[in-house]
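The complex is shown incomplete by one protein chain, all other protein chains being positioned as in the whole.
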Amino acid sequence: MRNRSRHGWRRVVNGINLAVLVVCLFIALPLYWMVASAFKTPANVGASPPQYFPHPLSVQNFTVAFSQNTFGHYIINSVIVAVVATALVLVLGTLAGYALGRLPMRGKFTVLVVLLMISVFPAIAVVVPLYALLRDIGWLNSYQALIIPYTAFYLPFAIWILRNYFLAIPREMEESARIDGASPLRTIWSVILPQAWPGLFTAGIFTFTACWTEFLMALSFNVSNDYRTIPVGVALFGSQFTVPYGTLFAASVVAVVPIAILVLIFRRSVVSGLTAGAVKG
Amino acid sequence: MSTPSVAPAPGGGVDVSGPAAPPPARRYDVFRRQQARLGWGLSAPALILIAAVTIFPIGYAIAMSVSNVSATGSGFTLSGLTGSNYSIMFHAAQWRYALFFTVFYTVVTVAVEVVIGTLVALVLERLTAGRGWMMALLLIPWSMITVINAELWAYIYNPTYGVIDDIFSRIGLGSPVILGTRVPAIAALMVADIWKTTPFVAIIVLAGLVMIPRDYYEAAEVDGASGWTAFWRITFPLLRPTIALAVLFRVLQAFGLFDLPFVLTSGGPGYSTQPLAILAYNAMFRDLDFGPGAAVATSTALLVVVGCLIFLRVFRAQAGTEV
Partner (left out) sequence: MGVTAVLTAAACSSSPSSSASGTASAPAASGSATSGNITWWASPITTTSPDPRTVLISAFEKVYPNIQVHLQSAPTDTDTNRASLITTISGGASSPDVYMGDVIWPAQFGHSGLATPLSSYFPSSYWSSFAPGLVQGATYKGQVYGAPFFEDQGFLYYRKDLLAKEHMAVPATWQQLETDAATLVHKGLVKYGYVWQGGSYEGLTCNFMEYLGSAGGTALNANDTKATLDSAAGTQAANFMHSLITSGATPSAVTTFQEAQSMSAFATGQAAFLRNWDYGWSYSQTASSPSSVVGKVGVTPLPSFSGQPSPGTSNIGGWNLYINPHSKNTAADVTFIKWMTSPAAQTILGTQFSEIPTVQSVRNSAAVKAQNPVLAIVGQTRLIPRPAQTPQYAKVSQAIYTNINSMLSGSTSPSGALSAASSQIDSALSSSGL
């Protein structure tokens, strides 16, 4: 463990700690508000003045979300699309990020900038031609209708992130692996990846979240109820003149659970990445 | 790199079967070429996939922006090459305001998020116990579906049963009309965005923080450097590439701002919270003006690209464009 006695640091850190406590409150309070409102009875969600604590506690919002609005079905679709797209992004992105970071390719900066330009283009302008393209291939209303575009649109960011973290790894380790006769893939697997866990985690979480919350393409390509994802499913809650906040919040409480689980699982990997970083020279 | 000394025979493969090894320079060239080929091979899957999916739609959108587009039931008819879409755009007061608003919004939200996010990352790095739980808590706003996030804040800002209205009334400040007045609506939008996106910056910065080797700090301590000095002299310079990356991508995202104002304010009141992406969306999907809408989208992308190129030029070394 680290054994430091840094009075200066500690004082500064305590001041920062206080500020961050404020920040944590800022983050936690609206979350509390959402969770609490999810457990109010549907009638009390719109009560004025608002109920600060749900009384009586009720799970009616949850039952409405799952039964009337078949929310469970949308969760499954979202999970499938997000997991597969994230896996694809991480695999392809690691290979490309390593290549574009470490290997002497001519014109790689151009490639990187073009990738940037692609990820920057507003999705709305792209949706209609992409729709026509998918229709011609016959891929509308399917999982691949979302997985492939998501992978393509989120790869550039992942490549940039991964490349950035790969660059920070000392060259000597790779070179010693190469001298030992390791193939490039093996080098990536046993030398680069263990060092770059934080970068992989960042890229993975970003991609998963982006797929999880993407709305416009999901709305346009997967119109059939069998393949709808959560954001589109949520857009069906209520009717023309009512916004069912209770049902929405109940759905959201359930939808954040996979993310929280993912983070808690990967937390150990990030921690091991940190201690590995502490040991290396 | 180095100049070949003798070697009369140009190019071609390297004959390693001969008794004498080729001069080191050429061997290195060959090696580099091999490495380059390997590089293209490794990145090919990603690049091919990206190109296949995005080239046609983006090209089509650019084509729409320079043609007369008429939308029909069977698709679009693009006729002629014209600058009229761009001309319409430049003359539209709505576009000028949307541009100003988008830039202003980007600058403010990214600045605030970077400051707060870096602070949070600094403390997260210090935490030994509970880091995982803290990160999970932080990531929940980021992972919330934007539509729901916007509805949550609409619920909070609601003038009839919203929390803020209630708090203000209890304090005696009356009933603020938040989403109906221009400046409060902009501020409300920013608060909702900052709430959701700061964790993103914090995570990126944290990942960069933990890759700074410990012994730098220990060496500084030996030399007697105190907290703030250590931060400014060691941490911040080494963090700069990571922060630059976070800023870069946050700016990209902020420029494409769409979901939040779409649900929270619909760009209102009036056009006060209408960023470029919503302007393009309204032009295309509400007014069926696909030509001008595509022009707005394309010009937005162009602006961001130019901005990013300038940014990268300034931070060339930090952004890691080493050979």
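First chain written, first letter: the chains are A and B, and each begins at residue 1.
Just so it is clear, a residue touches a chain if its C-beta (ideal position, glycine included) is under 8 Å from a C-beta of that chain, and two chains touch if they have at least 3 such contacts.
Note that the structure is predicted; figures quoted are calculated from it, not measured.
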| item | value |
| --- | --- |
| Full-complex contact with the absent chain, from A:Val127, A:Ile147 or A:Ala168 | A:Val127 |
| Full-complex contact with the absent chain, from B:Arg27, B:Arg286 or B:Arg313 | B:Arg286 |
| Sole contact to the chain not displayed, among B:Ala92, B:Ile164 or B:Ala220 | B:Ala92 |
| Given B:Asn158, B:Thr198, B:Gln253 or B:Thr298, the one touching the chain that is not displayed | B:Asn158 |
| Residues in subunit A touching the chain absent from view | 42-44, 46-48, 68, 127-128, 131-132, 135, 140, 219-220, 223-225, 232, 235-244 |
| Contact footprint on subunit B, counting only the chain that is left out | 70-77, 88-89, 91-92, 94-95, 158-161, 175, 177-181, 266, 268-271, 279, 281-283, 285-289, 292, 296 |
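The rule is simple: only the chains that are shown with their structure count from here on.
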| item | value |
| --- | --- |
| Computed distance of Cα centres, subunit B from subunit A, in Å | 14 |
| Complex contact set, residues of subunit A against subunit B | 2, 4, 6-13, 16-17, 19-20, 23-24, 26-28, 30-31, 33-34, 37, 46-50, 92-93, 95-96, 98-106, 108-109, 111-113, 115-130, 132-133, 148-149, 151-153, 155-157, 159-161, 163-165, 167-168, 184, 198-199, 201-202, 205-206, 209, 212-213, 215-216, 230-231, 234-235, 243, 245, 248-249, 251-252, 255-256, 259-260, 263-264, 267-268, 270-271, 273-274, 277-278, 280-281 |
| Of all residues in subunit B, those that touch subunit A in their complex | 32, 35-36, 38-43, 45-47, 49-50, 52-54, 56-58, 60-61, 64, 75-76, 116, 119-120, 122-123, 126, 131-148, 151-156, 160-163, 166, 169, 195, 198-200, 203-204, 206-208, 210-211, 213-215, 217, 221, 226-231, 241-242, 245, 248-249, 252, 255-256, 258-259, 276-277, 280-281, 284-285, 290, 293-294, 297-298, 300-301, 304-305, 308-309, 312, 319-323 |
